[in-house]
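The block that comes next holds subunit A.
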Amino acid sequence: MAGLNLSRRLFRNGCATILLYLLMASVALLLAGITAFLIRNGWSVLSWEFLTQPPRDAMTRGGIYTPLIGSIQLIAVAMAFAFPVGVLTAVYLVEWARDGLFTRTLRLAVRSLAGVPSVVFGLFGLSFFVITLGFGASLLSAGLTLGCLALPVIVGASEAALTAVPKDYRDASYAMGATKWQTIYKVILPAAFPSILTGAILAVGRVAGETAPIIFTGAAFFTPRIAQSLLEPVMALPYHILVLATAGTAIDKTRPIQYGTILVLLALVLGVTFAGVLYRARLRLKKQ
Partner candidate 1 sequence: MNNVNVRQTIDAELEGLRRNLLNLANLAGEAVKKALWALCEQDKALAREVIDADDDLDRRALRIDEDCLRFIARFQPVAQDLRTVSAISHMAIDLERIGDLGVNVAKSAVRLADRPFVKPLIDIPRMGEILQEMIDAAMRAFINGDAEEAKRACAMDDTIDDLERQVFREMLLMMMEKPRIIEDGTALITVARTLERAADHVTNLAERVLYVITGKVASASQFRRPKEPRNDNGR
Partner candidate 2 sequence: MGKTIKFQTSAMNLWYDRFQALKAIDITISERAVTAFIGPSGCGKSSFLRCLNRMNDFVPGARVEGEVFLDGRNIYDSDQDVITLRRRVGMVFQRPNPFPASIWDNVAYGPRLHGVRNRRELDEIVEKSLRGAAIWDEVKDKLRTPALALSGGQQQRLCIARAIAVEPEVLLMDEPTSALDPMATARIEELVRTLKERFTVAIVTHNMQQAARISDETAFFLDGEIIESGPTHLIFTSPRDGRTEDYITGRFG
């Protein structure tokens, strides 16, 4: 009886294994296909000049220097805003907030924020940063809008990271006469930092590829030079792709540039992610 049962179980196990492998293979195939498609169409335009020259001749020639730098600037502004605010919000939620109506509402609000379509963030940015605060359509407005988009991701990840810090660390710190802030600042945040970083990396990925929130708030169709101050509009890679794909006058000529730009955007996101992962790995190595 055990034999029969066993062969049946082994059979099922085999089926499940095969199914999972198939699923995995199809996902990998899909990704490889997309990447291959992009590389086939965009590889020809990639060159050093492509990265260091601004677009010329109604974007049919030249490079993507201005949108590339613009995207990096946007990410920097968005993170400079969202990272500290997000982490501190999470610290508040985990360490200070007593479980009550206010906390629960706050938590719910943050969660819902993550589900809001990005175009809504764009409209909010337009009415709040651009008009109400008077920042105009600028790097600052667009960056802050993207920051708002990143906020729920960072808060969520940080909350999870802070909650995951073993209670033992807190106990040990308090038992030596540490205050709450000392404990958070010197023990809990450092211990949670690698995981918080993971959240931030994900947020960067999300922010870098967004178009809708920046269209109204600071992304320019074209600027001749990179932004010199926070209040100038910037070009950005995702918007640039949109422009190339929809607003070009000579679609045939811009198409390779469009795919090349996508490849660069992909590389940028991957690069930021990879740098973050490396840094995190080094941090962990130092601690364990």
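Details
Everything that follows uses one rule, which is that contacts are C-beta pairs under 8 Å (C-beta built on N, C-alpha and C of every residue); 3 or more make two chains touch, one makes a residue touch a chain; residues count from 1.
Candidates were picked such that all candidates are chains of the complex that A comes from, given by their letters.
As the structure is a computational prediction, the values presented were derived from the model and not from experiment.
Set subunit A beside the options 1 or 2, and in this complex the one it touches turns out to be 2.
Taken in their complex, subunit A has these residues touching candidate 2: 166, 168-169, 171-179, 182, 186-187, 190-191, 286-288.
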